[in-house]
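To start, I am sharing the structure in question, which I have written as structure tokens.
Excluded from the complex is one protein chain; the other protein chains are retained at their positions.
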Amino acid sequence: MKVVVSIGGSVLMPEPGSERVSKHAAVVEDLVAEGCRVGCVVGGGGVAREYIGAARTLGANEIELDQIGIDVTRLNSRLLIAALGEDSVTAPAHDYEEAGEALRRDGLSVMGGVAPAQTTDAVSAALAEYVDADLLVYATSVPGVYSADPNEDEEATKFEELNAGELVDVIADLDMTAGASAPVDLLAAKIIQRSGMRTIVLDGTDPDRIARAVRSGSHEGTDVIP
Amino acid sequence: MKVVVSIGGSVLMPEPGSERVSKHAAVVEDLVAEGCRVGCVVGGGGVAREYIGAARTLGANEIELDQIGIDVTRLNSRLLIAALGEDSVTAPAHDYEEAGEALRRDGLSVMGGVAPAQTTDAVSAALAEYVDADLLVYATSVPGVYSADPNEDEEATKFEELNAGELVDVIADLDMTAGASAPVDLLAAKIIQRSGMRTIVLDGTDPDRIARAVRSGSHEGTDVIP
Amino acid sequence: MKVVVSIGGSVLMPEPGSERVSKHAAVVEDLVAEGCRVGCVVGGGGVAREYIGAARTLGANEIELDQIGIDVTRLNSRLLIAALGEDSVTAPAHDYEEAGEALRRDGLSVMGGVAPAQTTDAVSAALAEYVDADLLVYATSVPGVYSADPNEDEEATKFEELNAGELVDVIADLDMTAGASAPVDLLAAKIIQRSGMRTIVLDGTDPDRIARAVRSGSHEGTDVIP
Amino acid sequence: MKVVVSIGGSVLMPEPGSERVSKHAAVVEDLVAEGCRVGCVVGGGGVAREYIGAARTLGANEIELDQIGIDVTRLNSRLLIAALGEDSVTAPAHDYEEAGEALRRDGLSVMGGVAPAQTTDAVSAALAEYVDADLLVYATSVPGVYSADPNEDEEATKFEELNAGELVDVIADLDMTAGASAPVDLLAAKIIQRSGMRTIVLDGTDPDRIARAVRSGSHEGTDVIP
Amino acid sequence: MKVVVSIGGSVLMPEPGSERVSKHAAVVEDLVAEGCRVGCVVGGGGVAREYIGAARTLGANEIELDQIGIDVTRLNSRLLIAALGEDSVTAPAHDYEEAGEALRRDGLSVMGGVAPAQTTDAVSAALAEYVDADLLVYATSVPGVYSADPNEDEEATKFEELNAGELVDVIADLDMTAGASAPVDLLAAKIIQRSGMRTIVLDGTDPDRIARAVRSGSHEGTDVIP
Partner (left out) sequence: MKVVVSIGGSVLMPEPGSERVSKHAAVVEDLVAEGCRVGCVVGGGGVAREYIGAARTLGANEIELDQIGIDVTRLNSRLLIAALGEDSVTAPAHDYEEAGEALRRDGLSVMGGVAPAQTTDAVSAALAEYVDADLLVYATSVPGVYSADPNEDEEATKFEELNAGELVDVIADLDMTAGASAPVDLLAAKIIQRSGMRTIVLDGTDPDRIARAVRSGSHEGTDVIP
């Protein structure tokens, strides 16, 4: 089985520290030991937000902010790599080809962002598409895809299951709502749609949920059916 | 004045040959000679479509197809570079930073695609945002932005002017319509929206229209007002 | 057994399409499955000629034309890669060391041109020399090495066998004849001569001929004996 | 005049934010506007310490920690670059040659770390040596070089002036004292010694002190006389 | 067992020729065949000294001299690689990550210098630290670590054993003595100290001594005990 796991920066490191990273690494290693090929894509999280906030104040434009964000995702990737066993991954992959090659040779790859104007959400979907993954898991800080932003709208309900076209619609709607944020961005949703990949969006704060979803397909998040 | 010109592949080379390329190069050189800084982004056109069609039949996935498309955009960029004066551009830039540096040093840069899951439409908008361009011109094979795909719908009408939010809506709608194609893709439209950049979409088959739009702002395409 | 196969661009793709590529890929995969290590070098063919023709008209010099040609050979290499099984080759190698490393690790590598002033004919011979190949096969669009250009001279006869020194002489003579073209260029012939490598020049339009030559040494082309 | 300024990470950003960065950028730009060539080397500071602490807990070895530290210095460099005027520096230099080239072309370069087992203290001295700088300024969070660590030893006295050999001795002694930290590391001190470069170590929390030291040589830190 | 062997340039090639290189390669291959993972770091030796001498006369500064020295170490590395079996190492690694990756995949890597202001002594220690080597062997042209430079001081005595702190002290003292040269430089000694790696300094002119030290720990040089 080939799986791409997108680990949000704030899921991996809610605050500076190593405990959560260590647990995520253990889950990844268990999956690899069971014969699963795992491509990890790590997000920027709170550190990225702080640097981007400072850079924006200093006059950086959006593309420069994206560059800074990419640097932070690679830094976070190095933490995950440090937590993995010593003979597994050397350094974050810079692009899809490097990641695909590592996955092919070692059954494991870790990467952050790739290019400006492309979030790690989209990178995850693109990597999954590139390596023809059987499953794409978004380990986010929310429990799944909602009809509205649950932080903004009390009546938001979580989807247990929706198809890729519906996912695109929901995300597009959230995009239009001021202040609302989606667990997966629109470009990612569109890649999921075109590739027809099975996708799960779940609360990744407990990494065991990722393992369970990969192993048995059972989880409490949202299933995106091709 | 700083301008980014997105030249569609089929606009630059409707068929194999050099005449159209030569005219586009002349326009770019004139603008540079007048003190304008010009960032060119070249698309893939018919050659890209042929290679992508063959590769899809051979089993390539979308990201691999994007890689092939990027290679073709760089090849097309080399043609434009060949047509430019010998002391201007050495080779296509690989990313925004290289392109920005060339624009800063020489007042002129040429690039194709940057990364998979990102069209040259989006690259153009991102480059314009990165270099804080005063104007972004899409030289396409259609005369502007329409309410629907003019090839599919007789009642499609061309917008003379719309704001960036409206552009996003129109493109998003076209995206939903089977078979319809938009002159600019959704990611590009969203970058235009967030950056608040003045943008013109025009028929670039006659390159002089690009020159006129840059010099005087007058054109027969569609104006996207920030 | 280690073999380098030079696949002319017009042999791989006589016209835009995927069928011929598919057959070549199948032959390469069969050989690898049988335990053969295969280094493929792909030429530029018709697409290269079209781009080079256009660029020459636009004023590009020979080295710039070579750069464009190299880009096309890499593009063609991607098509062959697309047709190979998904876990074999990631991307075209950029130089002999990358290709040699891929051959060592995976038993298979694909590359196009390397540097200006060096055709893929010469790259093939140099790669064969670099990896100490047992056999070098030129899959060309003519059936072998002739005493003169068969398209120009009715009395041209095909050599069944010649030694490397004779090959150099024949090619050098053809080089001197206006309008004549040789199936292998002079630099390649000299590398073959110095390395003492067994070389076969054959009509590669039917890829099975390559397979047969590699497996049994039997073919209807020209044998170059060290 | 050519000057290399080493800006400690915690000097540039005592806490997440942009104000201090902005002031440092203003000083650098003023100096460049006055005709000074300025090479900036940015340290890792608090963010580096946090990541390194986490990575150490996760089992990273010292070289891996250095890699992480280098990544943070480049991230911090991007903040300084964001604060500089838009047409000055594109991205952090990766090595001495890139930095030297930027200094030669634009009169300004920004870089972080270069290689493991080499602090940005040493990078600063090496860059100064490489570009034959007239002055090397260490903008640190302590007011100069002390006879002992002022945080550990009440009787520590600040040197107003010492020669390079004495600097090496003082740093070597501090190195031997458990818990003590020196404002400049030993490798840096030895490079300063061999190159015979004038060096100033000063409290850089107020960037104007850097400007004054560069312009007039007057400061309240420590002068290292060749 | 994982071992890093630092082979001094004048140990590998006391004069232009191939015999000594051949013997060193044979020892390395024997160790690898016995299941040992071997990281080789090759120094510059006499050729480096000649080029550096000439460049210094021509006005190069120390960092430029270091660049030249690094180039020579890579050239020497290629000789060692040429002497190794054909399917082992393709080219010298450029940095610790490349070397570590080669060691992980093939059990063997060869590299020269990495960055200016860092000798191959230090590179060897850093590589050993990076790959968590069990043993670091310095194959030098002197028989071990002495209390003083044996070429300068008749009473210099060789240490059979010393701990890492003592090694640092001895090297620091030698550093202070005009004209004296140490078998390992100070930065290397400090890396050895911090990493707590077992280290042997021995006369490498007979490569069999390296093999014996690795296999049985027995040698006539100096043991550095963590």
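Letters are used for the chains, namely A, B, C, D and E, taken in the order the chains are written, and counting of residues starts over at 1 for each.
We adopt the following convention: a contact is a pair of C-beta atoms (placed from the backbone, for glycine too) under 8 Å apart; a residue touches a chain by one contact, two chains touch by 3 or more.
Model, not experiment: these values are computed from the prediction.
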May I ask you to name the displayed chains that the omitted chain touches in the full complex?
B, C, D, E
Of E:34, E:50, E:87 or E:161, the one touching the omitted chain in the full complex
E:50
Per the definition of touch given earlier, which of E:7, E:42, E:79 or E:93 contacts the omitted chain?
E:79
Chain not shown: contacting residue from D:34, D:87 or D:132
D:132
Kindly note down the residues of subunit C that lie in touch with the hidden chain.
61-64, 67, 95-97, 114-118, 122, 125-127, 129-130, 132, 172, 186-187, 190-191, 194-195
Since one chain has been left out of the picture, which residues of subunit B touch it in the full complex?
86-87, 90-91, 105
Missing-chain contacts mapped onto subunit E:
13, 16-18, 21-22, 25, 47, 50-51, 53-55, 57-60, 64, 67-68, 71-72, 74-75, 78-79, 82-83, 86, 91
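Note that in this section only the chains that are shown with their structure count from here on.
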Listed by label, which chains are in contact with subunit B and with subunit E?
A, C, D
Of the chains shown, whose Cα mean is nearest the mean of all protein Cα atoms?
A
Most distant chain from subunit D by Cα centroid:
C
Cα centroid separation, subunit A vs subunit D, in Å, comes to 36
Just give me the whole-number Å value for how far the CA centre of subunit C lies from that of subunit D.
54
Please list all residues of subunit D that touch 2 or more other chains.
64, 67, 86, 91
Among the chains present, which pairs are found to touch?
A-B, A-C, A-D, A-E, B-C, B-D, C-E, D-E
